[in-house]
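Step one of this worksheet: look at the structure below.
With one protein chain held back, the other chains of the complex are shown just where they sit.
Letters are used for the chains, namely A, B and C, taken in the order the chains are written, and counting of residues starts over at 1 for each.
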Amino acid sequence: MFRISPTPLELPALRAPLADARAGALVTFEGWVRDHNEGQAVQSLEYEAYVPLAEAEGERILAEARARFGLLGAVAVHRVGHLALGDLAVWVGVTAAHRAAAFEACRYIIDEAKARLPIWKKEHYASGTTAWINCATRPGPATAERRG
Amino acid sequence: MFRISPTPLELPALRAPLADARAGALVTFEGWVRDHNEGQAVQSLEYEAYVPLAEAEGERILAEARARFGLLGAVAVHRVGHLALGDLAVWVGVTAAHRAAAFEACRYIIDEAKARLPIWKKEHYASGTTAWINCATRPGPATAERRG
Amino acid sequence: MNELTIEYFALLREQRGQATERLVTAAATPAALYAELQARHGFTLPGDRVRAAINGAFAAADAPLRSGDLVVFIPPVAGG
Partner (left out) sequence: MNELTIEYFALLREQRGQATERLVTAAATPAALYAELQARHGFTLPGDRVRAAINGAFAAADAPLRSGDLVVFIPPVAGG
């Protein structure tokens, strides 16, 4: 189950569908808004998504992980909107009988999600400037070249 | 922070010390009591620990992980006592600026913990028999050779 | 001529100043359409850094456009 959420992510609700007596391992990844990136002080982040395509591509990634790693369950949710430091931006949880598959699948899902989903991140810096990550083409005071 | 806990693990309390504005990634591992092992139906599990040595060795594992992967935080807690299906037996959570370190460190900690901590597991089977995992030396009705 | 709907996100939305528009154009592929829009609106992203989606699915830069299509240009994603 992959979703884009405009509202804060609630951990108990995210975990609930993963309960499974056959599962011996749950591995989760949480992406948090951190206070720095590439040496600049970050004050907040905006995430924007092309929702129908992000959700379809997200479901494809989960299906790939299920087929490849023999998972029991897989859930991923990505926030959109304006997030503060420490906020939960993305959550991935996978269950499997054994931990090796759960670790590998969780890593696969977040790596593919970061590379493939049409979700964009705008950083707001302490300096007052902003930048869409990976979208700058000419260095300048408000659009310095950045890689996320 | 490594602990052995005779009481049920509470997720919000486990996560609380990991909050850190410098962290971009939290990876957690949960070990759950599952309903089967090596083809036998499991009804419950007992965990027993030599607590002072388990806690000292657990702290050593966390210190190794911190030094090796450049973590921001690391917490691990292992239950002891009689656990039911679905119960949380072990929780590991690590934070780092970036996800690669968090995934690798979380995996390192649980792999080392399973191999090194003086914590033993007794499985109670649907058939009414029990076995201390990895302690059987002669196959028999109540102590069939098992590897966890 | 194709009558298309275009949606913009992120940097493209900000540079266009709006999130959606309708357009009648001779552009027959996403690549041609992006070149036309880039010239008109001054998009800073070069065409080779922008992917296209047609009607909710990723599409090749030289895929055919048809009247009624919804076209979205995908700026580079955040990655890492």
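Here are some notes:
Simple rule for what comes next: a contact is a pair of C-beta atoms (placed from the backbone, for glycine too) under 8 Å apart; a residue touches a chain by one contact, two chains touch by 3 or more.
Note that the structure is a prediction, hence the values are computed from the model and not measured.
The absent chain, not drawn in this view, touches the displayed chains B throughout the complex. Across B:L53, B:A84 or B:A126, the single residue that touches the chain missing here is B:L53.
Within the complete assembly, B:K114 is the residue of B:R3, B:H36 or B:K114 that touches the hidden chain.
Contact with the undisplayed chain is limited, among B:A21, B:V42, B:A100 or B:I133, to B:I133.
As for the chain not pictured, it touches chain B at residues 48-50, 52-53, 56-57, 114-122, 132-138, 143, 147-148.
Basically, only the chains that are shown with their structure count from here on.
Chain B and chain C have Cα centroids lying 50 Å from one another.
We define each chain's centre as the mean of its Cα atoms; on that basis chain A and chain C are separated by 25 Å. Touching of two or more other chains is recorded for residues 80 of chain C.
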